[in-house]
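Only a single protein chain was left out; the remaining protein chains are all shown in position.
== subunit A ==
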Amino acid sequence: MSGAAETANGTVSAGSARTARYFIYATLIVLALVYLLPLYVMLTTSLKSLDEIRGGDMLALPKDPSIAAWVKAWGEACIGVSCVGIKGYFWNSIKMVVPAVFISTLLGALNGYVLTKWRFPGHRIVFGMMLFACFIPFQAVLIPMARLLGAAGMSNSTAGLVFVHVVYGLGFTTLFFRNYYEAFPDELVKAAMIDGAGFFRIFWRILLPTSGPIIVVTVIYQFTNIWNDFLFGVSFSSGEASPMTVALNNLVSSSTGVKEYNVDMAAAVFAALPTLFVYVVAGRYFVRGLMAGAVKG
C-alpha cells in the first residue's frame, strides 16, 4: 500500500493515485458482495421460519434465527419416499469423493512422472490422447460407460462412481502433473539414479515431496468437480446409492406438500460445505517456493 504513492510518477500526484486506488477497491468490494449474495440468501433463508420466508423480504436478516431447518434437512427431510434426511447421501458422496480424488491424483502424478522423466517412443501421442480425453463431453460417454459398468458388475454402486470419476479425471490430473514435472530439473533425477534410487524410489523420495503446490491444485480441482458432479451421479446410481447432488435435486423437486424453502436451502448449504472446507484448509498449504534454490538458474 505504501507503494501507491511511489509508483505514481511525476505526472500523477499522490492524491489522485490514491483516489484511483479507492475506486478500484470500491469496485472490487461491490463485485465481491454481488458474488456473495446468493450465499447470503441461502444462509439467511435456511435460518428463517417458513412464515417469515413467505411474508418477507428475501434480503432481510432472520428475525428469529433457528437451526430447525438444518436439523430437518440432515435427518428428517423426505427424499423420494424415505424421510431420513440427506445424511446418508452426504456420506455416499464422501465415500465416492475421497477414493476418487486420491486415486486419480496419484495416477496423474505417476503419469506425469513417466511422461516427463521416463520418456518412451510415442510419449507425445499417449499424452495427446489423454489430453483429448479431457475434452470429450460427459454426455458422449454415458451409454458406453453404463454398459461397461454393467459388464463389470459395478452399476449402481459407489465403486462404480469412483471408477468413472477416476477415468474421467485422469486426463486433467495427468496434464497438471506433466506440466509441473516438465519444469522439474532432469539433473535431480539423474543424480538420484546414480545414487542408486529406482523408478518408484525417485518418485516417492524426490518428486512427490516437492509436488506440494500441484497436489493441492489437483486435489481442489478434482474434489470440487467430483463432489459437484450431477450427471454421472444421476446416470449411474439410484435410490440409496445416490450421491449428495442427486439427493439434493430429489429433495427440492419431490415436495409433496408445502415447499419448505428453508429446508431446501439448509440442504444446499450442506452440499456446498465440503468444497468450501477444502478451499479454506488446502488453500493454506498452497505455498510455493519449496523448489527455490534447489537448482541454480
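FYI, contacts are C-beta pairs under 8 Å (C-beta built on N, C-alpha and C of every residue); 3 or more make two chains touch, one makes a residue touch a chain; residues count from 1.
Simple rule for what comes next: contacts and distances are computed from a predicted model.
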Record-based protein name (UniProt) of the chain missing from this complex, from "Cholesterol oxidase", "Phenylacetate-CoA oxygenase subunit PaaJ", "FeoB-associated Cys-rich membrane protein" or "ABC transporter ATP-binding protein": "ABC transporter ATP-binding protein"
Of A:M145, A:A192 or A:I215, the residue in touch with the unshown chain: A:A192
Chain not shown: contacting residue from A:L47, A:M130, A:M145 or A:I206: A:I206
Positions on subunit A where the hidden chain makes contact: 185, 187-188, 190-197, 201, 205-206, 209-210, 289-297
